[in-house]
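The complex is shown incomplete by one protein chain, all other protein chains being positioned as in the whole.
== chain A ==
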Amino acid sequence: MLSGGHGEENPNSSWHSSRGAWLSYLAGLLALHLFLLSIPMISIPTAWTLTNVIHNMANYLFLHQIKGTPWELSDQGKARLMTAWEQIDYGQQFTTTRKFITIIPIVLFILTSFYTKYDFNHFAVNLATLLLVLIPKLPQFHMVRLFGINKY
């Protein structure tokens, strides 16, 4: 489809900002966690770490790995090499949406640490995945492809 009907040049820049999207995000996260908790074999600390890891992996995949838009834009492919995170609010930094999406993995990490009783193994796994999603979100890393990873 051609964008423009929403008055947006690139719909990918704005849909993350809607409160409905925020609510769906939180609801999805909660549903994932409750689902993991409901599996009998998984202990509570493992369920928390799994929630954290799955969340961060999905976050990385959808915000920092996949590039372009599902919409065909009139910008002739300018968004083709931009990740979804970079397209939010047309690249403006420190907007409310960006803050919200950055804070979620941090809070999730702190909660996970608490519920895993500060166990070192859990900490290492959670830290690694946290950095995976936190570093690309930093303003300094906007449009930066570290070591050329995921450049094209």
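Throughout what follows, contacts are C-beta pairs under 8 Å (C-beta built on N, C-alpha and C of every residue); 3 or more make two chains touch, one makes a residue touch a chain; residues count from 1.
The criterion applied here is as follows: contacts and distances are computed from a predicted model.
From the set "Serine palmitoyltransferase 1", "General transcription and DNA repair factor IIH subunit TFB5", "Small ribosomal subunit protein mS26" or "Peroxisomal targeting signal receptor", the protein name that UniProt assigns to the chain left out of the figure is "Serine palmitoyltransferase 1". Among A:18, A:93 or A:121, only A:93 touches the chain that is left out of the view. Seen across the whole complex, the unshown chain contacts chain A at 1-2, 37, 40-45, 47, 72, 75-78, 80-81, 92-95, 99, 102-103, 106-107, 109-110, 113-115, 117-118, 120, 123, 127, 139, 148, 151-152.
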